[in-house]
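Sharing a structure with you now.
For this view, one protein chain was removed and the others were kept in their places.
Up next is chain A:
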Amino acid sequence: MSALTVYVEGAGVWSPQLADFDALRAAVQGQVPTPPSTRPAATVLPAGERRRAPESVLLAVEVAAQAVAMSGREAATLPCVFTSSHGDQAIMDYMCTVLASAPSELSPTRFHNSVHNAPAGYWTMATGCHAPSNAVCAQRASVGAGLLEAASLALADARPVLLVCSDVAGNGPLAEVTDSPAPFGCALVLSPQPGPSTLGRLVLHLCPGSIADVPASSPVPAEWIASSPSAVALPLLALLAQGGGRCRLMAAGSLAMDVDLEECA
């Protein structure tokens, strides 16, 4: 295939160590950024919803808002792709626990918040966005597969797209099989054309059959990357913070994707 080329116009990030993309910039320069508060602020949400919203929604909405603000785009106009390997594990744990003991006591609100597209739903409501919204996953390849989906949407429909990758920490017995000890979220605004707020050019190239990760030489601590299925985006975000380079993501279970990032003046 020919490579897919898109332009990054904004980036957001939130983890127990990183409050935003500036914190990541500081981290790759060897500084120790001030950690954020324990709950993502997600100030885009109306106050009532912010209090009630599950952490999975706060996390996704927080990084989405950071990326869109940096891009200078209008959130309402952006189609969005939300990717998450495990969705809301706290709600899954709650539901499976209640269903095993007293199924008729299941909370209706928690049930409707359990859908994989809950963050997309709350985001589109908070921003008045009627553009297409999507919620996807691909096991440990959710970041790469989501990036491919978002880039193909941006190029096929010739419009900028918001990509959000997030996973909350594992919860209860489920945590044993999800291997995601910490929350992590990040977001990118991807445009088919370069523009005044372009941060860098991403060239995506699928590498059929090659599943071995290139040796990690990221300036980001390996334990951060291993802390969440969504944190595999960190080497790519670090390239963006540094100005350029190449990394490799899984786009599917047996399909790698080389990502070349070039700084744009």
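Definition applied: a residue touches a chain if its C-beta (ideal position, glycine included) is under 8 Å from a C-beta of that chain, and two chains touch if they have at least 3 such contacts; residues count from 1.
Basically, contacts and distances are computed from a predicted model.
Student: I want to check something: the complex is missing a chain, and I'd like its UniProt protein name from "Amino acid ABC transporter permease", "Beta-ketoacyl-[acyl-carrier-protein] synthase family protein", "Multisubunit sodium/proton antiporter MrpD subunit" or "Glycolate oxidase subunit GlcD".
Tutor: Answer from the record: the omitted chain is "Beta-ketoacyl-[acyl-carrier-protein] synthase family protein".
Student: Would you indicate which residue among A:85, A:171 or A:191 is in contact with the undisplayed chain?
Tutor: Residue touching the chain left out of view: A:85.
Student: For the chain left out of this view, which of A:11, A:135 or A:202 touches it?
Tutor: A:135
Student: Pick out the residues on chain A that sit against the missing chain.
Tutor: With respect to the unshown chain, the touching residues of chain A are 1-2, 4, 79, 85-87, 92, 95-97, 99-100, 103-104, 106-108, 111-118, 120-122, 124-125, 127-139, 141-142, 145, 148-149, 152-153, 155-157, 173-174, 176-179, 206, 208-209, 251-255.
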